[in-house]
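Would you mind keeping the following structure in view while I ask a few things?
Excluded from the complex is one protein chain; the other protein chains are retained at their positions.
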Amino acid sequence: MSTPTLDKHSAALDAAENSAFETITVTLRVRRFNPEVSDEVSWVDYQLEMDPKERVLDALHKVKWEIDGSLTFRRSCAHGICGSDAMRINGRNRLACKTLLKDINPEKPITIEPIKGMAVLKDLVVDMEPFFQAYRDVMPFLITKGNEPTRERRQSAEDRERFDDTTKCILCAACTSSCPVFWNDGQYFGPAAIVNAHRFIFDSRDEGGEQRLEILNDKEGVWRCRTTFNCTDACPRGIEVTKAIQEVKRALITRRF
Amino acid sequence: MQIHKYDTVIVGAGGAGMRAAIEATKRSRTAVLTKLYPTRSHTGAAQGGMAAALANVEEDNWEWHTFDTIKGGDYLVDQDAAEILAKEAIDAVLDLEKMGLPFNRTPNGTIDQRRFGGHTRNHGEAAVRRACYAADRTGHMILQTLYQNCVKEGVEFFNEFYVLDLLLTEVDGVKRTAGVVAYELATGEIHVFQAKAVVFASGGTGKFFKVTSNAHTLTGDGQAVAYRRGLPLEDMEFFQFHPTGIWRMGILLTEGARGEGGILRNKDGERFMEKYAPVMKDLASRDVVSRAIYTEIREGRGCGPEGDHVYLDLTHLPPEQLDAKLPDITEFARTYLGIEPYTDPVPIQPTAHYAMGGIPTNVQGEVLADNTTVVPGLYAAGEVACVSVHGANRLGTNSLLDINVFGRRAGIAAAKFAAENDFVELPENPSELVVSQVESLRESTGNERVAEIRKALQETMDTNAMVFRTEQTLKQAVEDIAELKQRYKNVSVQDKGKRYNTDLLEAIELGNLLDLAEVLAVSALARKESRGGHYREDYPNRDDVNFMRHTMAYREVGEDGTESIRLDYKPVVQTRYQPMERKY
Amino acid sequence: MSAETPVDAVATSATTFSPDNPAPVIEPPRARSKRTPRATRTNFEMYGWLFMRLSGIVLVVLVLGHLLIQLVLDGGVTKIGFAFVAGRWASPFWQLWDLCMLWLAMLHGANGLRTVINDYAERDTTRFWLKWLLYTATVFTVFLGTLVIFTFDPNIQ
């Protein structure tokens, strides 16, 4: 049995535990839009007493629950696993539930807007259908030929590791809606769809890679990516999105020659 | 109002709903209604693994798994169901693998397995490696894989549709399933779905607790809808408290962390589980560990300035192992606590996690209207249902298994029923109840706010109906809930619009939580014994003579419109295993 | 049809599917949406992309070399004049150099501008006319440049 670690209480642990609930005043500056009320977009400031260790989602909830119930946003899990609450916080795409106030300079007003490049339906809610359509278009499912084996398909640990990174995607759209190419006309498949294609193209069990590559070889496919890395910076799951896109590009080139 | 007609309607697109949909779509015209986009379902939050006696890494068999499940459930498990669960587990895992799920692999390329609480070799001798896993995001991979296969099969989804009512029509004195009523979030429109068969797979109800691993959206809608339509709820007093939630936040840190060698320690650095469960130690079943943690805290050995938590210590594990096997939960500790798990122990406390109880079903997933009669055409699977394979306490990894095994069964059975039967006529004015519910909330000018009532509900549940319960605390809970239900009548919403009115839906969800919390408290009050997840300090022992039976709670409406709860009981199915004392 | 074929497999296929006669599994790829691009089946975008990288690498040598000679060595811009040009184009090496540079840079730039237009032009007609302008200008410039390099006459007048 290893020795107790408690005498070497680190500063971080101390800080975490001694979090007597101290609050500061933060200003949320939210971009609001409700077509039932007005065609105009407005920015509304909310002053809140919050603990800096709370999440931006907590602040939004505080507004909704205590100030204005009509503020509308999507959320579910509250810990960065369901992909509901991607939004633009201080100009950058993030998950509201994975962003602590203290990490985004709560001294200044925190701006909150819907993600870019998708139709805004109300406040922070955008139309996700085109996003999921692009996902469905890359055939995101295992394609195999021949008879099913009786037991599992074998796969070496290395082969499994090959596509591990891209299996983490939660389809939050933070990447796609941060991509300058996507903002223009929304026709580009977008990084999320490519990430999910990558997950199958590099799965040793899959035999549909060729078809997926053909789809992504299209005019609106991988070649539109300009390596701006916004997607990689935005991904809350830490997926190396641009790297995955480059790997798909290279796979296309090597298989076409 | 719009009316749609489908052979089979599935409510919920979590693991259970989508597993059912894959089967049902192949066999009948199927619609899946879900209040969240399918990939947002809380199955995606599950971390640790899915149990199946594959015996890929060490000797194991489904019979041991059955035993562990029954013992884990403190013998309240229906043993025929547990047997099916353990037996079909193997195919359930292999099916998922064939659908593409990227499990972690052993050196020879088969599915890797790890240890989990309560899973043992040869009836309790030692921990066994039975949990199939994909790092610490097994649920995520299951949810993604099932959604991918729904895309492949062309399953028809109605996303962001809230099912708010179940339609039952009496035909020749028998209540039969006619369909469901749903509210479309985007437009505020009411939709009636006429269906031959309906499968409820709408998940858990943990949001009536404050510290919980459950999502904001887990508000027990399915249970509440069925209950309001006169169907019973089984074993609602059994709620699982997971030992390791992030302190104060409730975000889960998987049991897999202890499966990989993590250790619980109190403020003196002592590995206290050695005292409570000498054999299984940190991997004893969840109810045992949660009680041990609270005992440590109560006896003054808790950590932190207020002594209100203990530590999950992973510091002795090599960082590479943490990165490979537990990347997500270590990330949670960093993000939400600012702690580095390589070097610091993580403050944790038990967190409300899983509803063992729910809508009673038989092993085909058919919903029961009482102890024996099935409701023709109505099915339930997943956390919303109570088969009962989990009895008084669910073993870790058995729920991901449950949703796959019984989701599949329910999907097949429902489609088969739809193929063999005709539509039942819709009741007159089918959307009446929902319309009046929605309209009265929208028009209410009351001065109560949803958030305040919900907060009060969560406070009373955390204080009075958590890990330790007594007659007194439970009475307090019942009293508080009754008062909150009165206040709820005066609740009003600020958003009066039609488009994406989540304000309104939160109010409806709160109504569901209140009903279910009441059932939980009343059922718990009546169960004067301690068993599994239900621990009564005033009755600390298991009482097989009086309470070896399932609770069935019915909603009764008196002549004058007053509501009350009637409790009834149902025998436990025992096949092979006689109840024994439960030791780990 | 062989004797083993179950009768009901044929009979029921007309209307509904039953549990024992599930609907046929549709082979992927599935019905595509309006948004889904028609499979182009050409590698045009890929070649364009590759050309940008390959020409880029060559251009580094050509353009930077050109800049070095024109602007840095031997007194920089000061020296440039008809005589200087005449001197350089007397050698086929420099003719070839400038020719390659002209072609590659123009094609590289034109293809780059094509993507820029694709990105920002919102309406199809705008897009069409802008591209038309681009291609005309490119063809004209390449043509003119080539002509000048090959028909250059140091003894003009």
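A, B and C are the chain letters, set down in written order, and residue numbers restart from 1 in every chain.
Everything below uses one rule, namely that contacts are C-beta pairs under 8 Å (C-beta built on N, C-alpha and C of every residue); 3 or more make two chains touch, one makes a residue touch a chain.
Convention: contacts and distances are computed from a predicted model.
The listed options are "Succinate dehydrogenase, cytochrome b556 subunit", "Autoinducer 2 import system permease protein LsrC", "3-oxoacid CoA-transferase subunit B" or "Sarcosine oxidase subunit delta", and the UniProt record of the chain not shown names that protein "Succinate dehydrogenase, cytochrome b556 subunit".
Partner chains of the missing chain, restricted to those shown and counted over the full complex, are A, C. Note that of A:T23, A:Q47, A:N105 or A:T228, the residue touching the chain absent from this view is A:T228. Where chain C meets the omitted chain, the residues involved are 53, 56-57, 59-60, 63-64, 67, 71-73, 75-78, 80-83, 85-86, 102, 105-106, 109-110, 112-113, 116, 137, 141, 144-145, 147-148, 151-153, 156-157. Within the entire complex, the positions of chain A that touch the omitted partner chain are 31, 40-43, 88, 90-92, 111, 113, 116, 178, 180, 226-230, 232-233, 240, 242-243, 246, 249-250.
What we mean here is this: only the chains that are shown with their structure count from here on.
Separating the centre of chain B from that of chain C, both taken as means of CA atoms, is a distance of 55 Å.
Averaging Cα coordinates per chain places chain A and chain B 26 Å apart.
Distance between chain centres (mean CA atoms), chain A to chain C: 32 Å.
Multi-chain contact residues of chain A (touching two or more other chains) are listed as 136, 139, 141. Of all residues in chain C, those that touch two or more other chains are 28, 30. Of all residues in chain A, only 130, 133-134, 136-137, 139, 141, 143, 181, 184-185, 187, 208, 211, 214-215, 217-221, 223-224, 226, 249, 252-253, 256 touch chain C in the complex they form. For chain C in complex with chain A, the residues that touch the partner chain are 28-30, 32-33, 35-37, 39-41, 43, 45-46, 48-50, 115, 119-120, 122.
By the touch criterion given at the top, residues 36-37, 39-42, 44-45, 93-94, 97-100, 102-111, 134-135, 137, 140-141, 144, 148-149, 151-152, 186, 215-217, 249, 251, 263, 265, 267-271, 303-305, 311, 313, 315-316, 328, 331-332, 335-340, 343-345, 347, 449-451, 493-495, 497-503 of chain B touch chain A in their complex.
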